[in-house]
Structures are given as structure tokens and as C-alpha cells.
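Quick one: this structure, given as C-alpha cells, is what I'll be asking you about.
Note that this is a trimmed complex: some chains were dropped, and none of the rest were shifted.
The chains carry the letters A and B, assigned in the order they are written, with residues numbered from 1 in each.
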Amino acid sequence: MVGGGEGAFIGEVHRFAARLDDCYELVAGALSSQPEKAKRSADALGIARHYSDFEAMAEAESKREDGIEVVSIVTPNHLHAPVAMAFLKRGIHVICDKPLTATLAEAKALYQVAEASQAQFLLTHNYSAYPMVREARAMVKGGQLGRIRSIQVEYAQDWLTHSLEQTGNKQASWRADPAQAGLAGCVGDIGSHAYQLACFVGNTQAKEVLADLSSWVEGRALDDEANILLRFENGAKGHLWASQVAPGNENALSLRIYGDKAGLEWHQEAPNELIYSVLGEPSQRLRRGNGYLSEAAMSVSRIPAGHPEGYLEAFANLYREFAAQLLLSTHHSDLPTLSTGLHGMRFITASVYSSQNNSLWVTVDG
Amino acid sequence: MVGGGEGAFIGEVHRFAARLDDCYELVAGALSSQPEKAKRSADALGIARHYSDFEAMAEAESKREDGIEVVSIVTPNHLHAPVAMAFLKRGIHVICDKPLTATLAEAKALYQVAEASQAQFLLTHNYSAYPMVREARAMVKGGQLGRIRSIQVEYAQDWLTHSLEQTGNKQASWRADPAQAGLAGCVGDIGSHAYQLACFVGNTQAKEVLADLSSWVEGRALDDEANILLRFENGAKGHLWASQVAPGNENALSLRIYGDKAGLEWHQEAPNELIYSVLGEPSQRLRRGNGYLSEAAMSVSRIPAGHPEGYLEAFANLYREFAAQLLLSTHHSDLPTLSTGLHGMRFITASVYSSQNNSLWVTVDG
């Protein structure tokens, strides 16, 4: 693991996720770039081999007989590319948090390095691994919604309503700093998740985007809210709202998708349910763990219906599936890849450009 | 009453609304332009004086000692302006359904006629008369949300998912016909309600809009879905989604509004509740009829908390307040006026223009 030392949030999540299904063992880490903190963090976690330099770690581990097979990258965004490159170049598989990188240029460079490597890459768009999200995707792919017309996706939080980054909060500080977060704030941090979710379930991606980004808090360099219109490759249209300044929202990622036959609705804060509405019929509440669900949902479900699974379980699904993929040398089509991440960076870049140009329609993969 | 004969929907709603609080008596009507149907409809409703020509009605009623004091206009949009003019010119008060007219030109002409008349005008944006919507507006005006930053409003239905207008359905037919509905379909029919709601609660109006309208059903001349970005006069930004092709949505008008202190959430299908979230505190569920609400909400509430009030009660609130206004010759600041309607037509016109020009930002009152 690189990153994820004391005070980190997502590093701990990755550790829970790795442990839950007993597919990984955490044996080495560069948990911090500060040597003392790196050691202290490693000791606290009982990690045998600790480094304060990711290059040194990549080099040393790649040389060991019992060196790591996979590294998890849980640093701020600007380090994703260099760290991933260091390991990919040495044939070590990479699990990397999103967004892929801080800038599109880095993403392209990383993509080239990965192309040349035998190692595999997983981008942890964890929300796409909830069972009922998998069910939704399967339903769209299976034609149960008919031709998709409209996608409404949103991701609202409130923790940055005030200037938290000026209070010493570690999570807020790096996210508000262009040098660490990259070209976008809210759009990169959570908009990227919302966009990936819409594409994943809708089984499509945006051709063009049009954005109006805002930065509401005085002194904040990056965006903290975004309204983005979407035109998808399959002809559907949509809207993405991402906000980190909406009081009353904790982690309110929601997706609604409508075809000419039926609609679906899913909410991350009630993840075990999927509302399915066929035109002219009563809405149905599909619930995780039931026999009427598809294999796509059942295969990522651990316990019986009515016993809520949550965020960690969804995160762990990615880890478990990636482990299976590595063992079986197969490709799991529902896992987010480096291509997913590269496209995501194009989306972020196009959104920022659109907003800077008074909300032009901008081609995403142009 | 003009319009509202056999097979009509909103005419019956107006009659319920007029009757509930015993402030009106329905004594004359031109319920249809077809004489036989006009008579048959009037007889069925026990209306003494029936006409098949609204001009004749306006003329005759204005001459009678016991002539009507107020007329309700519940026709398709293209008749709103001529009918309203006929009565306003003769000093008869007008209650008119929304949108104000079929085109902006008509709206301006009507506005001038109204300026010259002593008679008063009520536009039935009924959703703004729900008690908890009144509470929301009072809270925004009272500063409980702080400075408003973001407004998300939406109005989703599914009844036009397929081509209902080609099946003889009366409600669908006129709404899909530009000659009767005017320049917009979904934006005029329900987008106008959503927009008025956002402005009413946000205590502001849009300076600029940017729209992407769609017409999903083959052969449909007008829009049936719209994504519209908003920039408000008070500095807030927002998004309006209106759709009549979203399976699973019946009459899903919802508003969320966020300031730098707190947020509010209201859903028309659960109208007796308002969710109020102060940053850092548990969300509160404000419910109609409770002593902790403001006079703004309590004054439009009839029965105790927990006894749900609905759509007809909210509609009736407009009728009751307008009656009080006529009797007391005062002005009730929460009632939608002809100015509200004129601005609404500017919003519709700007949205259509924006969409026709690849989603330009367009000034609303320009």
C-alpha cells in the first residue's frame, strides 16, 4: 500500500476491503512520505516491510522472491500517476483510487506505461460494485428499460459548505489544493464517481458535456459544485449534479435512468434497494439477496436478504473480483479499468473547459 | 367558468377548489365552444346560465345585476389571453390556469389590458399554495438557510412516454398541439410550475437560462423533456428537470434548495412534510399542522397534523385567498399574479430559444 498512513480515510477503507474476503495479505507499505510517520503507521498496522519512498518500495519488492503481487495506491491524486508507473513498470499489479490522475496529460502517460506492462490495473470506482448497481446494469443491458432516453445522476455532500480546508483538516486540505487534487475539485472528487456510475449502468458514455461549475466558498481555488448537461453516445441525454456544499447531504449519490419501457432509481445511502418501474405498472422494490435477481447481483452478495450490506462490502467486491481476475487470468467486464479512468479524466477536463468557456458543449473524447 | 366541460381535468379541480371553503358559487359558464356540449355540461353541473361563446358570456354577465364577479379560465393555453381580455375589459376578475398564454406576445398584450382594468387576476400556480411550500418560502425569506447557493427543482411524469396524443386522449391532444399549447410542450405544461416553485421559495427569479429540450416520441411536435440550467438574480445557480416521459413518475414535483447555513427538501407527492437540515445537525422533518410552524403555513392549513391534506386543499387555498383579497381589497403577497405569469412566459420563451441555439445562456427578461 502506498499512502493511507495516520489520519487517512480511504486507506483504511482499502484495508477493510482487502481483508473482508481473505484474498489479500498486507505485507509492505509506503504509508507516508515522512519516514517517521511511515514507520509509525506501519507498526500500528503490523506491516512488516515499510518504506518512506514508493520508488524504493517498488524496486525492493519487485526484487524479492516474496515481494508483493499487488499494490494499492491511496494517495492524493497527483501521486497516482508516478506511483502507478513505478509499480506497473516492474510488473506489479495496481489497485488505484479515483480519479485516475490529477491531469489528463498524466493519465495519457500512465495509459502508455500500462499498455507496455503485463500487470493489471483496477480503478476503485467502488459504487459500481454494489449488488443492486450491478443488477441495474444487467437490466439496462438486457433491454428491460427499452431504449434509454434520460439519465439523472447526482452526488451531494455538505462537508465543504464552509472553508474546512483552512482549519487543518487533512481530507479537505489536499482536495482543495490544485497541486494535489488536479484541475478539478468537486467534479474530480465525486463528480467522477457519479459520471462513472451513470456510464456503468447506462452502458454508454458521454459524447458531449456542458458544464457550469461554481466555487462558493471564499478563497477556494477549485470548484465545489457543478451542474453538467450530458449527451450520451447511445442518444440519451442527462444531467449530473455534484455538490460538496449542500447542507443535509452526507454522501447522497443517486441515479435515475429512464427508457421508453421502464425506469430505475437507486440511492447509495439505501444501497440494498433498486426501484424498478415499468410504464403502467406498480413500481417494484428489488432488494439485494433475493432469488429473483440476476447472477450479476447475486455474485457480489454475501448474506441473505434483509441483512444490510454496505459501503465496505461493495468496496470489497472490487478487491475480490480483482483477485479472481489475477488468479484466473480472465477479465471481469464489470471492473473499472485504466481505460475507464482515462475516459473519466477526459470527462473532468471537458467539464472544466466547458465551464471556463461559458458553458459550451464540449466533445469528451475529442 | 370558461372551459372545463365534459372530459376536462382541470376544470373539475377548479370547481372542487372553489367549493371547499364555501367562498364561491358557480352560476354561469361557457364550458365548451360546442353549444350542445356546453349545455349538457352546464346541466350536469347544475349551472343556471350557460353560454357557448365566452364573449357573449362576458357581455351578458357584465350587464346583469347579479352577474358573475369572477371568472375561472380553464381552457387550453391559446384561449387564455382572449378569454381573460374579454372579462378584464368588462371589470370582471379573472382566475386563470397556467401557463399564462400560448406565446409571449399574447402575454404582453394581456398584461396591457390588465393594467387598464380595475379587475384583479389570479394565476393558479397551485403548488405554491401548499402549507409546507409556504413554510419553505418563509424560512428562506427569514434567512434560516443563509445565502442561497443552489436550487434543484424537478417535475417528472410518465404519461406521455408513448404517443398518447394519437390515441384520442383529450388531455394529451391539446398539449401536443402547438396551435393550442403554444411554443412549448413539457416546459410550458409542467416546467412552468417547477420554475415558479423555485422562484417562489427561493424568493428570486432567473436572470439567465440555458436549455437542452428533447422531443423523444416520434411525430411529437413539442418538447417532452427538458434540462435547464439556471442563474438566479440573487446569485444562486440551479437546474430544472422536467419530463413527461420518465416511467415510474406520476406527478413528481420536487424542490431542493441550499444556502450556506441549511438546506430544504420538499416533494409534492408527500406534501405535508418539509425536510430541514441545518449544517452539522440532524435533519428535521417539519410537518403540516404543528405549532412550531410559521403563520405562513398555519394560515393555509385546515385540519390537525397527521391528517393529510392534498392537492385539492392546496388549490383551494388560492381560491380562498383570492376571495379574501377581493373582499378586503388588499393584496396577498403569496398569490401568483399576471406579472408572475408574464415572467413565466419569458422563462419558457428563453428556454426554447436557448435550446434552438445549441444551449446558449439567454437572458430571461431581456
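One rule holds for everything that comes next: a contact is a pair of C-beta atoms (placed from the backbone, for glycine too) under 8 Å apart; a residue touches a chain by one contact, two chains touch by 3 or more.
Bear in mind that the values here come from a model prediction, so they are computed numbers and not experimental data.
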_Where 2 copies are displayed, count of copies in the complete assembly_ = 4
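We adopt the following convention: only the chains that are shown with their structure count from here on.
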*Measure off the straight-line distance from the CA centroid of subunit A to the CA centroid of subunit B, and report it in whole Å.*
42
*Under the touch definition given earlier, write down the residues of subunit A that touch subunit B in their complex.*
149-150, 152, 154, 158, 161-162, 210, 212, 214, 216, 225, 227, 229, 231, 237-239, 241, 243, 245-249, 256, 258-263, 265, 275-279, 283, 358-359, 361
